[in-house]
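One structure is given here, and the rest of the page talks about it.
All protein chains but one are shown in place.
For clarity, chains are labelled A and B in written order, and residue numbers in each chain start from 1.
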Amino acid sequence: MAKIEANAADPVIDMAVISSHDALSLARKNLLQAIDTSRLQSFDKLYTAAQDPIGDNMAVGYTFYASSIVYRSDLVSIESWNDLLGEKLADNVALPNITGTQGPLTLMMLNKAEGGKPGEFSGTISAIGKHADDIVTFYSRSSELAQLMNQEEVIAAPVGRFAWSRFKSSPLPFAWAEPKEGQAGGMNVMIMTANNGNEDLAYKLMDYWLSTEVQTRIAEALIDSPANTEVKVSDEVAENLTYGAELINSLNILDPAVIIANRDVWVEQWNNEVIR
Amino acid sequence: MFLNRSEGFALALPAALFTCLVFLVPVGILLSAAFQAEPGVWSLQGYVDFFSQPLNQSVFLRTLKLGVLVAGTSAVIGYAAAFCIVNLPASSRGRIFGLVVLPLMISPVARTYAWIVILGRTGIVNDVIVGLGLSETPIRLLFTETAVFIGLLQLFLPLMIISLVSAMENIPQDVVPAARVLGASWFQVFFRVILPLTKEGLVIGGTLVFTGALTAYITPAILGGSKVLMLETLLYQKVNVSNDFVSASVIAMILIVMCFSANLVLKRIASVRS
Partner (left out) sequence: MSRLTIWLILGTTLTFLIGPFLIVIFAGASAGEALSFPPQGLSLKWYAKVFTVESFRASFALSMFLAIFGTLTALLIGIPAAYALNRYNLPGAEAIRTIVAAPIIVPGIIVGLALLRYFVVPLDVTITMALFVTHTALVLPYAVRVVSSSLNNLRADMEEAAVILGCTRFQAFVKVVLPNIRGGILAAFILGFVTSFNEVPASLFLSGPGVRTLPIDMLSYMEITFDPSVAALSALLAFMSVAIVFVAERLLGFSRYV
């Protein structure tokens, strides 16, 4: 993002894949160009949610991920997002840091579990602050969490499905929770920088990436879950992914505009009440 | 002494020029950014903003507290260890001193990594705690101030011992026995004889340990994580997470000022005592 901003006049990056809220913040700074969807042959095969995720055709979603709680099935069971702050996980739970993409998703689900007003996270952050001593740490990367859980420092934490294979391969019994409030979800998108001069090549790459064949291959390699509805994978592969219309349509997705509008306020409150 | 000055300057020039170009100039520009909350406008606003945030205040105080604690503890252990080393027979003295120096030569990553194995829930300390029945389940030791304190102490204690050993080697051999014969208690011997004669070493060791503890990155990063932030880890976050270069420069300046003041304060204390 810093590179795209620094080289706005003479882009060194023509096309990029980033989170939907990062895409929206670049779009608002007029650094992106609208994508001509007629040049993407696979466009109509994408899930509706992926076709125009941030408005004005500024981005196209290429992968979804569910986000839920991974936990040690031999030690605890997870029914609700509220369990994260409950008695049974005290001193054994980690949360994603507010600055990453997973942090706001966890806030959203905790807020929903408490019956709070959608998008109003102040009460949720305060609740986390009250339990700050019970939380082992706030992780920044899913790999860091995988390490903590394999070390048995942590027995439950919210994480994106893209990291699930790290846990599945562990000798410890890890399970993926299906809380009653549902799973959170997010999307990564493709964007094109304004006036980059390499539009033809960029469209070619995007078209290739979104095609049924390539999306299937990427899914089979367990890299990203498909956004193309025609991708078919075996049950075994699907197990590792965020796959299928039913699941994708059930995800709780946080509006990128809400994230951009509130992130600074969240971070400040988080720093003052949670990390201290 | 040779008198051909231009020849002398020519010999010293490459090193001085190199340091200026690749070190002093970049660091100077970075630090000057700490006084420009907006580019080109000189002010102390960056500091006001920094200290107005409760998180930053507590990180600053924690860094100061851990620095003082680590320096203080290593002084206490350092005096005991250094006194023992100096009183060893010459043959074993060199060997033991070598063992004290040894950890300094080993990668700090390896040194900090060891503490994960020791302090983790599956680590040896917890095995002992649970084995002795002090706690039913393993307790959380990682990501606490205690873990960072232990890691820093192990990292920098050798510097204190080395400084104190070389200071004590300069005490005439019969001074301590003489004081004892004249009826001084060990307590009196320490405060009246050893301490005044080794305060130079204490100042050097104290400065090295305090500065080291303040500016260590790996230990607070691995053993403290995002819950036990210190100024170094906060600086890294400001750059890599929030792209906030003004705050990063402010933290850099604060760290440098803290290091220099520590040296001044210690020198001051040493001169007051005499």
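As a working rule, contacts are C-beta pairs under 8 Å (C-beta built on N, C-alpha and C of every residue); 3 or more make two chains touch, one makes a residue touch a chain.
What you are looking at is a predicted structure, and each value in this text was computed from that prediction instead of being measured.
Screening B:Thr122, B:Asn170 or B:Ser242 against the full complex identifies B:Thr122 as the residue touching the chain left out.
Contact with the chain that does not appear here is found for just one residue of B:Leu152, B:Ile194 or B:Leu235, B:Leu235. Note that of B:Phe50, B:Phe97, B:Phe149 or B:Phe210, the residue touching the chain absent from this view is B:Phe97. In the full complex, chain A touches the omitted chain through residues 141, 143-144, 146-147, 150-151, 171. Summarising the interface, chain B meets the missing chain with residues 1-5, 7-9, 11-12, 14-16, 18-20, 22-27, 29-30, 77, 80-81, 83-85, 87-88, 94, 96-111, 113-118, 122-124, 153-154, 157-158, 161-162, 214-215, 217-218, 222, 232, 235-236, 239, 245, 248, 252, 255-256, 259.
The rule we apply is simple: only the chains that are shown with their structure count from here on.
The part of chain B that touches chain A in the complex is made up of residues 53-55, 58, 116, 120-122, 138, 140, 142-143, 225-227, 229, 237, 241-243. Within the complex, the chain A residues that touch chain B are 2, 91, 97, 99, 132, 135-140, 151-153, 267-268, 271-272, 275-276.
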